[in-house]
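Only one structure is covered here, and it is reproduced in the block below.
Left out: one protein chain. Kept in place: all the others.
A and B label the chains in the order they appear, each numbered from 1.
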Amino acid sequence: MKEKEGKELTKQGAGPENRLVLICFSGDLDKALAAFVIATGAAAMGMDVVMFFTFWGTPLLRDKKKKVGGKDLMGKMFGAMLPKGVSKVKLSKMNMGGMGTVMMKSLMKKKNVASLEDMLELAGEMEVRIFICEMSMDLMGFKREEMIEYPNLTFCGVAKMLEEAQNSKVQFFI
Amino acid sequence: MKEKEGKELTKQGAGPENRLVLICFSGDLDKALAAFVIATGAAAMGMDVVMFFTFWGTPLLRDKKKKVGGKDLMGKMFGAMLPKGVSKVKLSKMNMGGMGTVMMKSLMKKKNVASLEDMLELAGEMEVRIFICEMSMDLMGFKREEMIEYPNLTFCGVAKMLEEAQNSKVQFFI
Partner (left out) sequence: MKEKEGKELTKQGAGPENRLVLICFSGDLDKALAAFVIATGAAAMGMDVVMFFTFWGTPLLRDKKKKVGGKDLMGKMFGAMLPKGVSKVKLSKMNMGGMGTVMMKSLMKKKNVASLEDMLELAGEMEVRIFICEMSMDLMGFKREEMIEYPNLTFCGVAKMLEEAQNSKVQFFI
């Protein structure tokens, strides 16, 4: 919907009154949905959006097709127990052994609400910037090589996120 | 405590530095309590307050006395499984099969903390504006006719909420 060239500059040069920072802490389907609806909605309104994925939110950015070796026992355990990408996340409530999540996803389809996969792609097209918390990756033993391809991806710490937050108008911890 | 006429104008004309936007995502008693204490506290300080109810927060605004028909199977299921109004919500922790929630409510009474029902009414009197997320209502099959009567109720989408957030000083995602 816009020209690819010079986009980052335009949006990132937008000034604090037009910037939104989301801390995506949760690894639940419902909260991730809220985060992406807010992020893409704000980007559609011309806001410069930063999503900082941390803690349980970090595994949502793993690429389900990528495999990496050389992990220690803890890293393997986290790798196995946490969702591998946005398509694997579950509802925080009414999951009912997975049935609730399946129901919600079919409802989203029926009601024309985009899936998380589609919203992530849309976010990329709309120049939403994604930050991944390096401390969380380190704790959970995730490697950069297993993360998704995304146009505006930055591996960073809390200081970088706070810098953006200080220069933003709206912030949410999700 | 104030004149009824012209109130909305005064508060809504207050300017961004005096506006608070709360996203009420949670359907838990404890978080709803936090949201209403913050909302009514801010309104008492003269702030213009917007509460945007979305996802699990949406069913809190159902009127327990209203019945609507014509729902499909999914709508009926969500209708039956989710709390019908603020008087039906439960603690997120220590619920203990409902006992924790009963204890918390009796404690609130004893310690003179207003109930959610009372706080919702107070919020109305204090001109707190309530937005209900239409996408959430659509997903859960809720109809406008089953929602509460409230002086300042708006059915809207994320864009309207973001507009208010952009013109606000303080925002919380609860």
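Simple rule for what comes next: a contact is a pair of C-beta atoms (placed from the backbone, for glycine too) under 8 Å apart; a residue touches a chain by one contact, two chains touch by 3 or more.
Remember, predicted model here, so these are calculated numbers, not experimental data.
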Cross-chain touch to the chain not pictured, restricted to A:F36, A:W56 or A:F142, is A:W56
State which residues belonging to chain A touch the missing partner chain. 23, 25, 27, 54-56, 74, 77, 81, 135, 138-139, 157-159, 162-163, 165-166, 168, 171-173
Hidden partner chain, residues of chain B it touches: 17-18, 20, 30-31, 33-34, 37-38, 41-42, 44-45, 47, 93-94, 103-104, 107-108, 111, 113, 169-174
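What we mean here is this: only the chains that are shown with their structure count from here on.
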Give the rotation angle, in degrees and rounded to the nearest 5, that superposes the C-alpha atoms of chain A onto those of its identical copy chain B. 120
Between chain A and chain B, what is the separation of their C-alpha centroids in Å? 27
